[in-house]
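With one protein chain withheld, the remaining protein chains of the complex are depicted in position.
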């Protein structure tokens, strides 16, 4: 049996289930280095041509992917208003846009960095719609600090993890912490980057070093997770992704044209993955 | 200085580009009283503004937005506009198939009085100096027509009727804009929970002393747009030193236009050195005149008796440039001059073949008017929370009949950009989130069209010399190459296909 490179990658995911930083005894997903890196970026978060420019440009595609997942459901939910939980919301690029949608009842957005949460709150004050009570709520917490929902009414229709998981040391346990927040029939939507030579070249060399569109040190290539790894992880979880409730879609950034959805590119570049909690959970 | 007054704690949270844009804007700020906030406020109730608001209201995705229209005229006059069947307004435009499709899409077409709309199927264009050089545009089948001639007021009445039939919007008519400024600067003190930062929102103070704020302020208020001035957007262009003379003309009753006539209906345009003269068919024996002339010529035309004016129009389509220039030197009695010249070189054969229009028999009383022609293009159509559409964004020479159509296609593109933004949760006043999409869609296309039309004007204003010959051969070549070449491109541009 030839040992394929892919097997090594799967192995790494399994290994990450156990803390490999022997000194860390906390069960938090928060990595202090990561947090402080994003604190420094807080002030330029909402500058569309600043350090978060790529995130601003990617945001519409996030909505397209969510629509894709929702439209694929064999039993579409009744047209009721949706509740979003945005984990690692940063300055609130996605959270604000989710709160503005016609069909949204409520958005709760959390981030462990106090600086970016302050920026997010200040920016939300600029939009009268977002200032309606309960429409958009920010909390400076990590997912582990949130109270676990006790009933489906406290759960969320869509839980989003956009460009978050590649900054987490222990991704498997982090994902499991998110599971209780998804309502049965609801979706967990993730976007991240595959761990390939191509992504190393594009996200580390080109983006961070050459064109400097992404601040240096934002990404740690070792933490990238491949789509196949996540897929296997979710398949292994009971009560998730049945009956076509697992969707993924790759996207590529084309300078000058922005982000474009490209089939099959989830194998080597940026991608979205969505998984649905089974209805009878 | 806004940025300097913010306490140290807040300063890191205002990004540098926002600080820059705050500094560049007007120094005046509204007082603390919280204004009425609209999602889209449109200044200007002409075809562009009305079609934009109608498009937003008629689309499911955007129908929930809070809309306002600010118009200085009384909109009831627009609603009640009604002319008898033997009278036509002198402001009529040619609607391209894509404009028509847009009007159908937003549900305005059924409100149009189609008995006052004339489709035409052919266009004959020729050079006033080299009479043999002509170019013909034909629709391949009787349907669809190349374009439809419609009175502007017929269109605005229909748009308003459609808008009235949808969810109500705030119609602030008989109201003009007194002043526009940005909202108050961000509060330096710790803001209370209900505090709103509207410093980037345009606040419009109206003549009724009401102030409204808009997430997105639309400038559809014509060539001297107050919104554009507020936005600090410059325009480039020049005056053509030409006037456009318009009138409603009457042909002999036996030559009434019928949409179903076997040969179809033809529009005519002749390029004279001072400017083109166009005759566009209206229903029945009526036609709309658009004649580009020098200011002195248009001044003379407006003083002539109806018979002499009619003779000048006929002369402009039939006689040589030499004769026409001479007739412009006469204070009156152009009619006998025309009759003599027409008898020396009768044009009945050309008329029978449809190469030139039929003799005009009279002009509708009170319909002769003129307006100065100019070229203007805004250097940008958008800035933060501001978008320009229609004549506020661009002014074009009427020779290609594209002004109204450009305005409608601006509205369409902006409505689509707003719809995309709303469906993706973006702030519709945000440049990256919404307005850049609109700008990218239309600015370059309009720039090209303005440039092409401008060059056509200058090409045809050469009265003599080798350019005339080249022009003649060029026109012939364009005609011969047909759909494959330039003519096909021109038709596709005109048809918006």
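Chains here go by letter, A and B, matching the order in which they are written, and residues are numbered from 1 within each.
The rule we apply is simple: contacts are C-beta pairs under 8 Å (C-beta built on N, C-alpha and C of every residue); 3 or more make two chains touch, one makes a residue touch a chain.
What we mean here is this: contacts and distances are computed from a predicted model.
Novice: The complex lacks one chain in this depiction; which UniProt name from "Protein CBG04840", "MMS19 nucleotide excision repair protein", "4-hydroxy-3-methoxy-5-polyprenylbenzoate decarboxylase" or "SKP1-like protein" does that chain carry?
Specialist: When "Protein CBG04840", "MMS19 nucleotide excision repair protein", "4-hydroxy-3-methoxy-5-polyprenylbenzoate decarboxylase" or "SKP1-like protein" are compared with UniProt, the left-out chain turns out to be "4-hydroxy-3-methoxy-5-polyprenylbenzoate decarboxylase".
Novice: Wait, the hidden chain, what does it touch out of the ones we have here?
Specialist: It touches the following shown chains in the full complex: B.
Novice: Among B:320, B:350, B:364 or B:461, which residue is in contact with the omitted chain in the full complex?
Specialist: B:320
Novice: Extract the touching residues of chain B with respect to the undisplayed chain.
Specialist: 320, 322-323, 325-326, 340, 344-345
Definition applied: only the chains that are shown with their structure count from here on.
Novice: Note which residues of chain B are touching chain A in the complex, please.
Specialist: 10, 12-18, 37, 61, 64, 191, 194-200, 215, 420, 422-427, 430-433
Novice: Chain B touches which residues of chain A in the complex?
Specialist: Residues 42-50, 56-57, 59-60, 63-64, 96-102, 118-119, 122, 125-128, 131 of chain A touch chain B in their complex.
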